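Report on the following structure.
A single protein chain has been omitted; all remaining protein chains appear in their positions.
This part shows subunit A:
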């Protein structure tokens, strides 16, 4: 066992023995998400490196501290990609942090979310033991799918050491189209397109002078993209501008995202405009970024009434986050399952306590 790993184990064992929590961090890029960590820092960024990569198996395995930048450039050299297009939110973003936050980017509605691509995880548990769940094969139903439950768990169940993710070939061609359109019309249009076999792999709507702008990205073989374009009309966005657009949306560098508080409202895609505040729409209407000063309860109950939920993605202040909670409250039965899972996996509560919900 290498010294980094034995050091990590020793720190977890010590935390377990002393009951003093650790706050797991990778690149520190998603520090804003969830409640503030309370423990001693457990730095994963040194625990890095590609473990195995077999392009014809469509799988890459890397240590949790590997940066997304390194991983993505290796895949790009082989004409492949992380199809869920994870946001980085900074150059230091790590694979561990990417999977622990479970965030997905523009391609999510078409290709699936982070959890859909996780095939296996090596976990350092609360007792300092190394456990392997899933693996490097596409299909596996042996035991429960623990690696998928670790995706988006914000480090509350253990320390991810290695992750195996499914990768996909990069599309041969991509093309972005633009339409001047109001919000309600854009949602309708996306719904209509969604029910047809079209190669749409990203969508966005933002307010613009006197109305709004809908953008969609087509991906696939050159002929499929061309025939999609012929059917869908719209104005072609030049390639460089298009790439910059999807990147600025994924990384939230558009001026819109500077607003605080910033809510992420997740609703069934066809939901009509929310009228909660300024909005940016992604994922065919399923993901709505909302800047609003309305009370948290109002935002949450509006989302819930529509069959969705709301996350205080970027709070105005730590106090605000503490007061209203970052994540949508759970239904009592589901909350009970969460509490038991936490106490089964982390009985002393040493991993990122309170980061997701105060009681976990």
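Heads up, the rule we're going with is that a residue touches a chain if its C-beta (ideal position, glycine included) is under 8 Å from a C-beta of that chain, and two chains touch if they have at least 3 such contacts; residues count from 1.
Rule of thumb we're sticking to: contacts and distances are computed from a predicted model.
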- Just go with whichever of "UvrB/uvrC motif protein", "Nickel-dependent hydrogenase, small chain", "Carbohydrate ABC transporter permease" or "FAD-binding protein" UniProt uses as the name of the absent chain. "FAD-binding protein"
- Item | Selected residue (touches chain absent from view) among A:20, A:36 or A:129 | A:129
- Query: Looking at the whole complex, which of A:241, A:278, A:316 or A:331 touches the chain that is not displayed?
  - Reply: A:331
- Query: Which of these, A:223, A:253 or A:358, touches the one chain of the complex that we don't see?
  - Reply: A:223
- Item | Contacting the left-out chain in the complete assembly, out of A:245, A:289 or A:345 | A:345
- Interface with the undisplayed chain - residues on subunit A: 54-58, 79, 102, 108-109, 112-113, 115-116, 125, 129, 131-133, 135-146, 148-149, 151-153, 168-170, 172, 191, 194-199, 220-224, 226-228, 266-270, 283, 286-287, 307-309, 311, 327-331, 333-335, 337-338, 340-341, 344-345, 356-357
